[in-house]
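Let's turn to chain A:
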Amino acid sequence: MNNKAITCKDLTKRFRDFFAVNHISFEVEQGEIFGFLGANGAGKTTAMRMLCGLSYPTSGEATVAGFNVFKQQEEIKKNIGYMSQKFSLYESLTVRENIRFYGGVYGLSDKQLKEKGDELIEKLGMQQEAKMMVGSLPLGWKQKLAFSVAIIHQPRIVFLDEPTGGVDPVTRRQFWDLIYDAAERGITVFVTTHYMDEAEYCNRISIMVDGRIDALDTPANLRQQFGATSMNEVFYALARSAKRSAD
Partner candidate 1 sequence: MKQFMVFVRKEFYHVFRDRRTLLILFGLPIMQILLFGYALTTEIKNAEIIIVDHAGDAASQQLTTMIAASKYFDINRSTASDEDIYKAFKQGKVKCAVVFPTGFGNDLLNGQVAQLQVVADASDPNTARTLTNYITAIVADYQQQVNPTANIPMRIEPVTRMLYNPELNGSMNFVPGVMALVLMIICTTLTSVSIVREKEMGTMEILLVSPFKPVYVVLAKAVPYLALAMVDFIIILILSVLALEMPVRGNLALLFFESTLFIISCLSLGLLISSVTRSQQTAMMVSMMGMMLPTILFTGFIFPLENMPLPLQLISNLLPSRWFYVIVKAVMLKGLGIGVVWKETLILAGMTLVLLTISIKSFKTRLS
Partner candidate 2 sequence: MDTVVLENISKSYIKDAPPALENVSFSVKKGELFGLIGPDGAGKSTIFRILTTLLLSDAGKATVAGYDVVKDFHQIRSCVGYMPGRFSLYQDLTVEENLNFFATLFGTTITENYALIKDIYEQIAPFKNRRAGKLSGGMKQKLALSCALVHRPEVLFLDEPTTGVDAVSRQEFWDMLKRLKNEGITIVVSTPYMDEASLCERIALIQTGHILSIDTPDNIVAAYPGKLYALRSPKVHLLLPDTRSYEGIRQCYAAGEKLHVAFKEDGKDHPAQLLTYLKSKGHQTVAIQEIRPDIEDCFIEKLSNPK
């Protein structure tokens, strides 16, 4: 067993003759913030599903939190957190009920639930909103809450699928403060985003094009490598070469 949060070797997902994910290989260190970028249809979602234990790879090898994606999907699910822009919390439950529900799903005891819940609510400054329905909160708050709930069980890795889509620029930055905070506590963060400035906040980023990983390095090195002044230019240079534009 190794100490890497994620290892991937020639990971492939094929639908008939279509390689959604085509022999990708990379490693993510424990506590790293890893940005997973790519145009629509490049294969990000498919790759992420395999890593989260939601679908089997066609071939290749991968471990997440030290567990094999073929044989130990259940263990993987216990050791990761997941949050996406689309699905996060139950709108008709209050803030506290959501915390209790998700904590309960991950097997936290009543005492832990109470402690963690209080801690989380205080940290987000949501004491007044604790008894409000999540549906009535502003989007930015929901997303911050959803992230905090996703890591309430101290997972080794948290997967974030476009967590800041549509959020205002100030809240977006507050959200990244939470991400840094989680990383400092040793949680590995695996994040996808369409905001190129957010790519800069990652320790390392990978850019997927047509099912392959075409670039993988620190943001500074990538800028240098492509002679670009911003991540936007790097992304554009790579994504423009894409042949396919599937879903």
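Inclusion criterion for the candidates: all candidates are chains of the complex that A comes from, given by their letters.
The criterion applied here is as follows: contacts are C-beta pairs under 8 Å (C-beta built on N, C-alpha and C of every residue); 3 or more make two chains touch, one makes a residue touch a chain; residues count from 1.
These numbers were taken from a predicted model, which means no experiment stands behind them.
Consider chain A on its own, then decide which of 1 or 2 touches it in this complex.
2
Using the touch rule from the top, collect the residues of chain A that touch candidate 2 in their complex.
For this pair, the touching residues of chain A are 38-41, 136, 138-140, 162, 165-171, 173, 176, 180, 194-197, 199-201, 219-220, 223, 230-232, 235-236, 239-240, 242, 245-247.
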